[in-house]
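One protein chain is absent from this view; the other protein chains keep their places.
Every chain is named by a letter (A, B and C) in the order it is written, and numbering of its residues begins at 1.
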Amino acid sequence: TESDVPESAGGDATPEEGAECAGADGEYLIGMSQANVAEPYRQQMDDDIEAAAAEVDQFEVVFADAAQDNAKQVADVENFLTQGIDLLIISPNEAAPLTAVVERAYNEGIPVIVLDRKIESDAYTQFIGADNTEIGRAAGEYVATELLPDGGTVAELKGLPGSTPAQERADGFREGIAANPGIEIVAEGVGDWLREKGQSQFEAILQANQDIDVVYAHNDPMAEGAYLAAQAAGRETEMRFIGIDALPIPSGGIKAVEEGRLSATFVYPTGGKEAIATAQQILVECADVEKEQILDTELITQENAAEVYARNATQ
Amino acid sequence: MRGIVKHFGGVHALRGVDLTVGAGEVHALLGENGAGKSTLMNVLSGVVRPDEGAIEIDGEPVAFATPADAQAAGVAMIHQELDLVPQATVTENLFLGREPRTRFRTLDRAAMRRHARELLDDIGIELSPSRTLSSLRVGEQQMVAIAKALSLEARILVMDEPTSALSDSEVERLFAILPRLRRRGVGVVFISHRMDEIAVVADRGTVMRDGRNAGTFVVAETAPAEVIRMMVGQPIEQLFPDREPPRDAVRLAVRGLTVAEHPGGGRTEPRDVDLEVRAGEVVGLAGLLGAGRTELLDALFGLAGHRLSGTVELDGAPVRLASPRDAIAAGIGYVPEDRRVSGLVMMESVAANIVLSALPTLARAGWRRASRERSAVAASIRDLHIKTASAESAVGTLSGGNQQKVVFARHLLREPRLLLLDDPTRGVDIGAKSEIYRLLARLAAGGMAVLVASSELPELLGICDRIAVLRGGRVVTVLDGRSATQEAILAAASLEQHTTVEGASTAARREASGRQG
Amino acid sequence: MSVDTTEPTAEAATKRRRFVIPERFFTLQSYVALIMVFLAAIVFSPRRGGEIVFLNSENLLNIVRAVSEIGILAIGMTFVILIAGIDLSVGAILGLAATGTASLLMVHDFGVAMTILIILTIGLAFGATQGYLSARLGIQAFIVTLAGLQVARGLARIWSGGQGIALAYGDGADVAPRAFSLLNSRTFNGTVPIPALIFAGVGVIALIVVRKTVFARHVYAIGGNERAARLSGIPVTRVKVTVFAISGLLAALAGIIHAGQLNQGSPNDGMGYELDAIAAVVIGGTSLMGGVGTVSGTLAGALLLGILNNILALNNIDSNVQLLIKGVIIVAAAGIQAFRSQQK
Partner (left out) sequence: MSVDTTEPTAEAATKRRRFVIPERFFTLQSYVALIMVFLAAIVFSPRRGGEIVFLNSENLLNIVRAVSEIGILAIGMTFVILIAGIDLSVGAILGLAATGTASLLMVHDFGVAMTILIILTIGLAFGATQGYLSARLGIQAFIVTLAGLQVARGLARIWSGGQGIALAYGDGADVAPRAFSLLNSRTFNGTVPIPALIFAGVGVIALIVVRKTVFARHVYAIGGNERAARLSGIPVTRVKVTVFAISGLLAALAGIIHAGQLNQGSPNDGMGYELDAIAAVVIGGTSLMGGVGTVSGTLAGALLLGILNNILALNNIDSNVQLLIKGVIIVAAAGIQAFRSQQK
């Protein structure tokens, strides 16, 4: 019977990658294990990977979606191993639960690129990600210096409680505004990352608070939801809205900035493009790679929105 | 039982009832539908808690909070509405709530099987105990309920209309058990609307009216007419009304009607049935339990769907009978045998139940017209003498007979040309029965054709112009209503010309073994 | 003859003077839970300059707007539950409809009317298919619609490539007609949100349908006793299919509103809405066993949930504590219903 799956390059070899590197002549099956494509950011990560991989002749990428379930993601990786992938890219739903299976893959000699969220050991080849605390701080500093240099009131719309980014984006923001004691966070709502919850939560915040100068949302959809609520109340010009993520898609934050609804947003890079580049280094160029690749954020305002959109968009 | 009082919300069901049953006595409890018989017995068996009143058993005062309490005190009850688990087997039903256990406290299936066999043999019913209850006929289910109650070895056994779903042969078997209970000193309360049964089995009787005692009598010394007078308040001169002769026009003509076996099997489907009913004629369907009467009526009402073959003509025109809708559209009405399962929407009002079939005709383009509905309901309640607090009362609060009349009313509103009735007086009191007979006579006189199945031969003989006798799904003979006798019907129904228990059971066995072979 | 007769009392023959508690009393009772939550909301409302924020007319209108989608889903769900069914797919159909709306308007440049027509038809067809599978083939509605949920979600994701499609308004190609942005606006001098108005309209229509149509009687009869309904000549399969089709249609309508309200259609919209809709129906006193329930109760149930979310948000309650409070209040509201129906 013909083999449906490309022969594994690293079936029973040693963990040293260079040893069995087949270089440009090989064909490589890459498994991408995504935590939850229902989050636009993660869908974008998949799309970036797919677009980047399309440029590399030797690569075939297969995707799995864990739909936010750690156990499913473990099974997804197990299934990839059963199929004999040559490289694993994983964006873990949570760190601890995925650690064991990622270690197993790594110890079987499969290069592992961990995206966005680390695992709890260093059994991976490269981590690519951004720093949420850093982004939160950048947002805070932007508010403290650009939007409210003379102080003012901030309403915060938080992501799903308990999720790490929500915690870090909140903490970083507070560090960022600490320099300006005139800034006060007067309301906090929980929008669970969702546009509609951002909207209804901010409606209530508007009712309870007469005076709001800046709305800081942990992601762009919630910022957009807040904008809609303010617009309906006729108060959208009283305040400014900032978000995070800046996805380069029509429904993303860059467009919202470009069209003037948001004052600013901060790029939270998906690392998809970078992951394929790293994979190329490992598999095709047989090169060693750094253990960590921290991606920088970028402030998007009306000035650079169109340019960044064109640069980051996948097609 | 002394001074029992019970209210249900606003309904005053029992207003201080006394009842005394002696050991070894079979005590009949009589009364119209809704008189409070079942409620009184539900009090006795712990299902319903009385508002006032006292109960003593063997001189000891008792108070039951649950049916289990009552059972522990030696009170067993066969409930009017069959209370068995349809998905469970006969065996499992027999031991429901008191399953035997092994030494290891696990379920003792072997003991259950053994015992079940004995219990069924004891009341003389041939049934595989491993059958699922829902695959049994209503009568067979009733026998299971009886066997279950008997096996409780109770001091007091309440039978609430145990015979309403039974054919005569099974009634016989039930009655054969009663003397044994008597000898054991069991006090039996026997509720029935069949006066003839009361006369055969009961020693004394108590009559209830409107939640009160209306009298107590000794059966051997009292004429039925007197008992009826106590129940109804006035004598019923004539149970069966006079009838007009049928007309000439053939309303229903059935030729070669055959229904293919249901994939699940277990039914006696009609086979090669030829039958005619004229306008204004009442034709009876007689037969033993499981002769296929219900199935024939089902088929004529479109319930056999595409399994039906042969021709059915109404007023000379062939009709399509793929569904009840077809049948209703063709002018056929059907009062099914089990009003609770097949007839009524219990949580809905009397009015809603009455207009259910006629809604589209009373409405305009799907929009209801409340006034027309109201007047139709009011007319039905008036014409059929339906006893209800109001048209908006939940139909479940009505007495059995009145519930039955509600199903009647529903189909009469569609002014059918042909009315199919399956045991229409099951569980109906004698007053209501005579009203239903009078209603049938009136409908027939108005030109309606009526096809009625019944297990009560006197009823068939009293109201029918002709009686078709069924056996194994076939019409074996059609007798003239005036000249037919019970013996003749039974003879035809049970295959051979002898009517002794011996002969027929041999025949039945022969039939059974012949089919197996 | 030896009879000790108690003479039958003549006038007792008909028990007509039974004390019957008027129906209206119970109808009112279905709002008990709503009224209690409303009063509690007033008590716990934050105040601003002496004004009770909760009672602010804008806040009240916001509540109606916020529940409008769940409310519309719940109305369809009421009919489904009345026939002893359940529809777990409504949230996913909402997502499919929102995605489809945005796609048709933005990518395919359909007009508003055409888009709405197509999307409603899709919802109707999806619901009717589920109804057919459940009513005709006898597959339990829970399973059919659970599968339907997955299928609708999958279709929506495939349709949009997984991402939400943003709506931009304007004239010409690649933007949506301005008329569609009406859904995101308010009428009567900018006070009443259009979605709230649509919700009210659907509610009124449903109330009329329930009171005035033969169809509704058939729905109740089927839920109460399907066999009796069949024997009464009611086209059971057709009514059931219609009920699921209505639920699908209303879910599609809610999806269109969703896209309009949020200027975006995303395949992940409406996740979990089905449970909120079912909660609204049950809190409103409709029995999951079928046959018993009212649309007005459902409207009350939806408003109750909306008020609850609102007052918890106004007070900035920790969202985890919110979960607890909502759980307890849902049980309490259902408990009041259960008690009520036992009394009855």
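Note that a residue touches a chain if its C-beta (ideal position, glycine included) is under 8 Å from a C-beta of that chain, and two chains touch if they have at least 3 such contacts.
Source: prediction; values computed, not measured.
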| item | value |
| --- | --- |
| Contact residue for the chain not shown (choose from A:E94, A:E108, A:D131 or A:E188) | A:E94 |
| Listed residues C:G148, C:G223, C:G248 or C:G306, member touching the removed chain | C:G148 |
| Interface with the undisplayed chain - residues on subunit B | 47, 66-68, 71, 77, 79, 83-88, 92, 96-99, 101, 105-107, 125-127, 131, 135, 140, 167-172, 195-196, 198-200, 219-224, 261, 263-268, 288-290, 457-458, 471-472, 486-487, 490, 494-495, 498-501, 503-505, 507-508, 511-512, 515-516 |
| Interface residues of subunit C (partner: the chain not displayed) | 88, 133, 137-140, 142-144, 146-151, 153-155, 157-158, 162, 275, 278-279, 282-283, 287-288, 320-324, 326-328, 330-331, 334-335, 337-339, 341-342 |
| Touching residues (missing chain, whole complex) on subunit A | 1-5, 37, 62-65, 67-71, 74-76, 78-79, 82-84, 94-97, 99-100, 120, 161-164, 167 |
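Methods note: only the chains that are shown with their structure count from here on.
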| item | value |
| --- | --- |
| Chain contact graph, described as a line, ring, star, complete graph or other shape | line |
| Subunit A and subunit C, separation of their C-alpha mean positions in angstrom | 35 |
| Subunit B and subunit C: spacing of chain centres that average the CA atoms, whole Å | 42 |
| Touching two or more other chains - residues of subunit C | none |
